[in-house]
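Every protein chain except one is present and positioned as in the full complex.
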Amino acid sequence: MNIKELIARNLQNKGIKYFTRPSFYFLLKILTAFWRPQKGRWPQKISLSFYLDLLHRAYRKKQPVVWTNVYTPPELIWALGGIPFMPEIFAAVAASLGLAPFFLKKAGEAWYSTDLCSFHRGALGMMHSRLVPPPDLVLATSQLCDGAVKFLEAASAFYQCPFYLLHIPYPVTSPAKAQTWLAEELTALARDLKPLLLVMPQTINKVANHSNQAREHLLAVNQLRQQIPSPYRGSEALSDVTMHLLALGTTYGTAFYRHLEDNLSERVKNKRPVLPQQKYRLLWLHFRPYYPNFLFDFLEKHHGAAVAFEEVNAVTWEKLSVDDFWFSLAAKILANPLWGPAERRVVQAVSLARLYQVHGVIHFAQGGCRQSNGSVFLLRETLRRHKIPFLNLEGDCIDERNFMAGQTMTRLESFLELLEG
Amino acid sequence: MEKWEKRPWIDVTCSYIPVEIIHAAGFTPRRVVFPVEVKNKAFSPASLPVNFCSYVKACLHPNDAAGIVFTTCCDSMRRGYDLITTCKKPAFLLDLPRSLTSRTTDYYQEQLLHLANWLVEIGGKPVTRESLANSMTLYNNLKYQLNNHLQESNNIWEFVLEKQKLIQAFLTTSPEEVLKQLKVNFWAAGLKEKGASSLKKIPILLSGTTLPEVSILTNLMESNFNLVALDFCGEARFTPLADNFSFSANFFELLKDLTLTYLNKPPCPRMVFQERRAAYLANLLLSSKAKGVIYYSLKFCDHGLYEVPLWRRICQQQKTAFLHLETEYQSSISGQLGTRLQAFKEAIQGRFLT
Partner (left out) sequence: MITAGIDVGSNTTKVVILRDGEWLGDALVLTGADNRGSAEKALAQATKAAGIKRTDIAHCVATGYGRINIPFADRKITEISCHGRGAYAVFPGTRTVIDIGGQDSKVIRIDAPGRVVDFIMNDKCAAGTGRFLEVMARALEITLPEMAAIASKSKNPVTISNTCTVFAESEVISYLAQGLPKEDIIRGLHEAIVDRIESMALRLGVEQEVTMTGGVALNKAIVATLRKRLKQTLLLPPQPQLIGAYGAALIAANQA
């Protein structure tokens, strides 16, 4: 029996209790501390330690656990003294361990339709299996997609805990006013949450400084990635993105990106690209399938196609201000090109395609993601005007039943043949 | 031709858009409902993915309107707005908050000002205190009269169908025209003679995400159901009355009143907090004495899909039968959906005992 089967079997019987004990994660944390990774594997160790620490603290319950959605700046919750928990990220973690089918089935049992986004279905399944740290409060930010708000609302009803919604202005009219309004909302939210969380000014300072340091390293990493051939695997970058979604504002976030920058500098300096025979460079839009699959091996090993950069790793925000933290946080939220009219995203895609000198752009069309898939028409038209080849690759990030191996392979091969011209 | 008959149309896509403002700017607001005249299919259906809301696709069909107003009510609507702006059709996106607080109310009021400015940009008249007060009075008058008509009849099936037709006509016709028709009592004609046969029919509550297509209602009628309560944009969540305003109010006070009226109307599935909607639905079901709930949603509507577990919970608590039907917009109930509907009826009637 392999580890995957062992976990899956335990999920269905009493073994489940071990996964919800703080001591379980504490033990793993200690074991990880003894791990001396090879050179270049330090970021992986930091990321693993971060997640184990997060789960340990979330189950220990010394600090309140705040469930929130991806793209809520984690700095917001760290600064308020809570532990941010993004169930969508853990749905991806479950998928990478091959456990998503179990949770997706659980969500189905609770009447959540298979037409809904699998990130949220996976998370709902984990919630119904009681395999995630329960929230003390739920904070949804109304950005990016509807599913996130609805799913978090359902979570708050399920756990009978307070639900807060932060309305994120839609950036179409008067951006300056939107920022002021949002900053006021954030300030009011911090005030409202004061009795529930621990708001301490020194925490805000610490969080802002860590976030800014990590941002500097991430900027450097992104600059190093402009090198040809590529010093960093796109498949890894699409997994590591969870660190800037969740760990910014912590020591882990800073350490992770510092080590990553060192690794990449070393690779560039010593001419050790990840794909020496790199033939094509690609820009990746949206996330990737997180369950075990052949997609990136197929691109990289069989066809020498490297994912040079991903839109989700772009640094789109300015430094956070220690003096005017909420105002700068509002600016960060509103600067996300994935929120707002699709044109913002399209403009960013064109500029990233130029900057990273890619041969083509792939949009991974997550089955239930209306906001992303609805912008494919504009992406295709605009990229065509700029003579940048574009492939809309239909699939699913979490639900492997919606991944069509044969069709995906054919589409990718045809696209690469097209790049060859 | 009367003056109001020459006013250009502005299409609206959501029941949270205050039509009074559009009217005050010299346009006639018109809700996009079927049947939509499809003149050019080359653009919308092909541009959006297959697994995408069919109502949004319907909103994109070219027509004679001078502009269209969307809200940020869902991801699909937002993308619909993106798409329509590429074909140079004047479009406005109203950022609609999901919750009701003093801050979100102020925010929405600000958005309504942007809407008024945009209406001027596309050739409308500036919305003034007088024009807004006049439009609000006109709509209030109309809604009062409509309500009086609607309350005259019992909850009988034929009436529900007529009522839906009336409401949909109201949403797609100029207020002046509806008032004119109401004066001659055109709409209510024939209603009173109908409907005596409703007693043997099964009382159900019909709920859903958007306006029910009339053919869906006809399908239900043919399946021997009596619709005793409806929860749709065009029913309980119908455009509300702004009845607190006074003529002495200044422009911003009028706008505030309008904002509060719209944000306070019975919540749609998109709004938070879910418990507010759950309580509303539970009361609606309890007071309707319905024996079953049919939840009718459009394919790929996330808000609708998230409402299914909620409705099941309420129905379980009230020991009421529940059926979820999912179709594309402008399609009728046939084939397997028809079997489900018939089986639902058979289950409620529980006739096939040993």
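Each chain gets a letter, A and B, in the order it is written, and its residues are counted from 1.
Heads up, the rule we're going with is that a contact is a pair of C-beta atoms (placed from the backbone, for glycine too) under 8 Å apart; a residue touches a chain by one contact, two chains touch by 3 or more.
Just so it is clear, the model here is predicted, and its values are computed rather than measured.
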**Asked** Which one, A:Leu31, A:Ile228, A:Val347 or A:Ala405, makes contact with the chain that was left out?
**Response** A:Ala405
**Hidden partner interface residues of chain A, rising order** = 105, 108-111, 114, 400-407
**Message:** Under the stated touch rule, tell me which residues of chain B contact the chain that is not displayed.
**Reply:** 321-322, 335-336, 339-340, 342-343, 346-347, 350-354
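By our rule, only the chains that are shown with their structure count from here on.
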**Message:** Nearest whole angstrom, what separates the Cα centre of chain A from the Cα centre of chain B?
**Reply:** 36
**Request:** Note which residues of chain B are touching chain A in the complex, please.
**Result:** 47-49, 51-53, 72, 74-76, 78-83, 85-86, 93, 95, 97-99, 103-104, 107, 110-111, 114, 270, 272-275, 278, 299-300, 302-303, 305-306, 308-309, 312
**Message:** So in the complex, the part of chain A that touches chain B is made up of which residues?
**Reply:** 110-113, 115-117, 140, 142, 145-147, 149-151, 153-154, 156-157, 163, 165, 167, 169-170, 172-174, 177, 181, 184-185, 188, 341-343, 365, 367-368, 370-371, 373-378, 381
